[in-house]
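Taking it in order: structure first as structure tokens, then the write-up.
Note that one protein chain is taken out, while the other chains of the complex remain in position.
Then we have subunit A:
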């Protein structure tokens, strides 16, 4: 047996900060309060910025300007009480499915609530709704675990979000790996065929003894 490392969950895992880093590349609409020329960044060109003219920028850029009081951020369309109430309802009604939400909905809403709270409408309501949605979805993931078995070769997770993926990854991967190892037919077969050979040779033995006559 060659030495094999078990998959290193630690290294494959994205840290919370890394998941947030990825979310900060999502776009957000901001309304500048100042005039500024176009920014030619490595990650793209943004602006020019005119007071009161909404423009799309990466979230990290919007937050950086917001922190300096140079703009207001607009909540994305999905982040309204109306939409989230509907999502929560659908989420509760369909135990097998996840509703489509942005891949980084947890991080984006968190970042906006931490950094641009005064720009958001109904912020408490929105926060509670997102919390509820997260809980319902996570409960679904957990009950979905019961369906894993040695026969599981693929799991489809439509609309699962980044933070949810990251949460379930260590356990899912470990569980599936173990199932796969113990379900490996090739590990069982060799012992069977060895047994067959032994039986066959036992059959032949008496005949050989008889032949000389």
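The rule we apply is simple: a contact is a pair of C-beta atoms (placed from the backbone, for glycine too) under 8 Å apart; a residue touches a chain by one contact, two chains touch by 3 or more; residues count from 1.
Criterion: contacts and distances are computed from a predicted model.
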Candidate names "Ribosomal RNA-processing protein 42", "Bardet-Biedl syndrome 7 protein", "DNA replication complex GINS protein SLD5" or "Signal peptidase complex catalytic subunit SEC11"; UniProt protein name, chain not shown: "DNA replication complex GINS protein SLD5"
Given A:22, A:53 or A:121, the one touching the chain that is not displayed: A:22
Residue among A:30, A:65 or A:133 that touches the chain left out of view: A:65
Touch residues of subunit A, complete complex, unshown partner: 1-8, 10-12, 14-15, 17-18, 20-22, 24-25, 34-37, 39-45, 60-61, 64-65, 67-70, 153-160, 162, 165, 169, 172-173, 176-177, 180-181
